[in-house]
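For this view, one protein chain was removed and the others were kept in their places.
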């Protein structure tokens, strides 16, 4: 069970959280302006990066906040977590293990 | 290829088994092949086998980054069934089951396909409606699947707890008698041996690190940990790692890769006759020929390539198993492991062409790819050889996510695969 | 049975506390402190089981959790029997009933032993090569035979009488293993108040020190040092000692899971105690001090009962006061067995040492063997005996010259030692990479990945002084102190061995069966066969031969197989690889893993405030998500059908009362609340006036329906949103997701009030009459309180949000009251309603009533692939709103196809047949299989109001098929139906206003 670093509550057990998938996929401001392929890209296409991955988490059985986190999908270690709306932080060791 | 038979076995027994030959060679990669399959699992090796056998493409190679069968082929709970709801899925999985039924003989390798029946439990009114919908749909598609009362289900699976007092009482069940299990490693080895005998090069410890493309965008070859290899056709069959490999060709996929766990108990004498699935409480159980209870758990909730998940996922599954089979709490978990499954938004696979010429993909099987192995391999080979899909895999395009013509088995049935 | 092999003195057993248990029905005597294995040996019992494949007689090989052979069924009474328990770890308890497994008719005379004769055929992977003809025989003959032969013990067939619990714990340092390294680590780590947990799988802490006869530490005996260490630790409030506790899994983020056996060692356990406790520990740091496993030697017939590990011989003598034999031959390739031989001799036993190393390679350990015959430079080529060892066949061996003349050393016990394998399981589970140390022929932990450090033998450190110092340093380091301490241990620990894969022999290697994996009957020959057939990866060899896959998971066999593989492939071991270790370290009961989650605690059973009333009034219940809801209220003699018909009739003709409390409720508040709902729902909300309700369908971004419900606007900035029963949590999560991530600029808060408000539905022509007397502050008159209005007032003196809504087609009210008041309000209404024949109804009648009126249920008429247009509810989708969740997806090409499945009604042409829900629909029942299916039946009932069946269905292009004849599957075949509109009662919707529409009802 992961220990998920909630930016509000600190590290807490994974069972308190719901993972919401890849982060930084903003809902298009005007969905009608997108063609079908672009809309499908927004709805369905995900990177599933092997390495550092930005993802959404909801502290559903805790403070109730959505937030973003960077996690290495090979080691499963968390590298950062940050509040919704903040930019993805740069990592000095990005790409490494 | 030396045929396996009781007589060859007895002959060798007298000879101290000195005369058996390698089941597949250990070749050095050639500079070029007519086609390359990336991924030495059951799907990839099977595709190579059918390319060679049915399409005459023998100058081909299967590239495996580790050892063949080391991915999901060797990590699943080996459930086989074809009682899917939608015509498209039913056709695909039934194609596979028909091939399973003759696979040991086809490959001259006992894959131990055991048609002991797959029993799926209904625990609420919604399940009952959904399962009957499946049963009727299967009937019209020519697929066996029958509705059972709780008492009939218990007759078929005597350990089952059908007490009305349990948390989620059994209200009935759907049984596909032709469903069952097979020996996962044997499928891999059988296809490898068969493909090798037809001239296919199976190259292990060969990791693809790049896919090269020409000026027209078509594939021209691969860069591997064992050098460059030229080819005009590449079939990607790398469950769990599809997004990464397709990314080498610049194709982004509607996939997420999740850990999936399973476990076995210590071996015991036969106590569980069939495969039993309960989607409502998330329990999947059968007993291997060795005597172990084989139990499938769910996926973890996050993308991971670690082949390791949390204990709470297996706990959740064992909670359900012990609710249905309270006699099993004193059984012991012997071994647990994880695989990586790539999951599509509609929980149906993608088998077909891609936007890149010469690049074909077979992926997105989620938690249910093993059962499709021969069928998927067969139609994937057809797609690669003819550069057009077989009618059976034609609906399973990448493009369906654009048009909205999804094949949403999960949504339609609340049935995990 | 007499304890013929109990030594007259010594051991840590309590001779003042005798006990007796039975083994295969015979009484066995022992003492408190014995394991079952030590007591069996004390009673002279060597044969304890049969192997998996060949049914060979097997004895006790080890003294711990690595035991592959001695697996017993343990029976502790009704509901307390289970198979496959290691005799070497079961504590001897008076009254236990033990029996051996995998034989018929008896342990001594086992028919299955014929397999041993067939062993030339039953080699690795033989089953892949045969049993294929004829095809049908696999399922019917071969597989059942194989299955019956396989397996070890028999699974329990009655529910478990014991309880299990969980415990989550946190500490600064978790020390796993209480041998010398672990004790030193725990002492160091706990010096300065850090929270320390020390866990050890054995009943008594001390590890290998408990079997030391001569060793001293800092001038006191090993036993005294252990006692002092444990007293010190027990005296520290910051230390938790967990004996009988196995750390079996090292998971992500320093999550270590332990299983504590709480009562199995007690003859009469307190029923308040759980049998086992699963500890889920999240330590800041972990010290792994799990020791090492001794390797057996591989030679022909190395599996006879009486052959055991040398260190186990030593342990049985020193710790348990048992002589595993009177004449013992130690066969070894290294130093440690000399200490065992010395201790055996000191115990007065007849001892010989056979050392595979030449004389010149034997080190200082030779001094330990004073007075013992040593056959140096000898190999073991076989053993004699049937169900028990009678002799070891040895011969001189010189590299290059081969094997010399044989001689048989008579013995009733052999102590074999093939060197040591550090127990790196937990380190490997923590994802640390192992590195190979050729000097000790073993894998040891490499760089730590998680917050853990290894110490002692599990790290390849074998000298006692060094182990203690390493343990101390690890414990201190884990506590952040980085202290060090030296320990003076004497005498020096004999260490070092010359790796031996399979011992040299002059027998035909094709015939020799030298066992590697004792339980799975894998021999060196099998490994060679696998390689010959092209299985070169260590994982392939493991899977093809099953080596290391038995219930001991290869603790005594993995290194032997790996070494042999390396020899055959002529590659160094690191290039051959090693297998990844996965949890659990030793098998763990399902009971411990699930803890309390059994029976009533398996999953919460949610019930609404009126549940007890329904129970008292004889309701039958159904499960709906986690809820248990009243399904119908049968009167004496009524079946479900009759009860539902009566309940429906009451609602249509008079008044029914229904508990709708499980409906999800969300309070949406804020100046932007209307704008928010406008974006979340496809229909329009800005102009809904306070005091009015509106029905809303909710879509996901993919355009498909995922929930629905009525929304009441209570104030300009306040909405009372309702959801389906099962959908409440996901709708709130959906709202929070958009509020927090996409539209954080909107000033809206959403709060769940599902359980604050109980909901009593009064439905039927007399509903208002029943309600009227109890309501204050609300004018219930039709014009003042029309259909789809909401008012706030009081009922029975408590607050209510009263909604004039109908899910039945009748005039209806949904009375929201604070949950704790629901019972009183319900009873008041029910009592008063008697004069109108008020009838409680359940979910089934509710389903029938709404289907008659053509109302959909999300999850029944929809399945995640259905759009509003498909249901004929396209009018609810705003054409003018620029955007809402799901809008763009509705514009995809496939959403506009004419052949999409659309909601219609179906009428059985025979006027009788009630269609099966889920039945499929075709145009031509005579077509060939596979048939073209047009859709399926979503809801179907015998309508009590109409007296004939009604059904709703999704049918391809359904709205263009009105009046068409179609065919619907039945269990026996097909029945014929006509396509109708999906509304059966009161299509004009007059009855909600109290207008009686007899004509429409019986159309």
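A, B and C are the chain letters, set down in written order, and residue numbers restart from 1 in every chain.
In the analysis below, a residue touches a chain if its C-beta (ideal position, glycine included) is under 8 Å from a C-beta of that chain, and two chains touch if they have at least 3 such contacts.
Note that contacts and distances are computed from a predicted model.
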{"item": "The complex's invisible chain, by UniProt name, from \"Sarcosine oxidase subunit gamma\", \"Branched-chain amino acid transport system permease protein\", \"Dihydroorotate dehydrogenase B (NAD(+)), electron transfer subunit\" or \"Serine phosphatase RsbU, regulator of sigma subunit\"", "value": "\"Sarcosine oxidase subunit gamma\""}
{"item": "Chain not shown, its touching partners among those shown", "value": "A, C"}
{"item": "Candidates C:362, C:466 or C:817 - the one touching the absent chain", "value": "C:817"}
{"item": "Hidden partner chain, touching residue among C:608, C:630, C:922 or C:979", "value": "C:608"}
{"item": "Hidden-chain contact residue, picked from the options C:310, C:796 or C:934", "value": "C:796"}
{"item": "Sites on chain A contacted by the missing partner chain, in the whole complex", "value": "1, 8-9, 12-13, 15-16, 61-65"}
{"item": "Residues belonging to chain C that touch the chain removed from view", "value": "163, 165-170, 195, 270, 272-274, 280, 282, 595-597, 600-601, 603-609, 612, 626-627, 667, 669-671, 747, 749, 751-757, 773-774, 776, 795-798, 817-825, 828, 832"}
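By our rule, only the chains that are shown with their structure count from here on.
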{"item": "Interchain centroid distance [CA atoms averaged], chain A/chain C, Å", "value": "28"}
{"item": "Where chain B and chain C are represented by their mean Cα positions, the distance between them in whole Å", "value": "22"}
{"item": "Sites on chain C at which at least two other chains make contact", "value": "251-252, 255, 280, 431, 702, 889, 892-893"}
{"item": "Sequence positions of chain A contacting 2 or more other chains", "value": "1-2, 18, 36, 39, 43, 75-76"}
{"item": "Interfacial residue positions of chain A with respect to chain B in the complex", "value": "1-2, 14-15, 18-19, 21-22, 36-37, 39-41, 43-50, 53, 55, 71, 73-76"}
{"item": "Contact footprint of chain A on chain C as seen in their complex", "value": "251-255, 280, 282, 431, 449, 701-702, 733, 736-737, 740-742, 744, 882-883, 887-889, 891-893"}
{"item": "List of chain C residues in touch with chain B within their complex", "value": "52, 80-84, 120-121, 123, 126-133, 135, 138-139, 143-144, 146-148, 150-160, 162, 164, 249, 251-252, 255, 257, 280, 431, 508, 510-511, 525, 529, 532-537, 539-540, 543-544, 546, 549, 551, 553, 582-584, 587-591, 593-595, 597-600, 602-603, 605, 622-624, 702-704, 859-860, 863-865, 889, 892-895, 916-920, 922, 929-931, 933, 936, 938, 969, 971"}
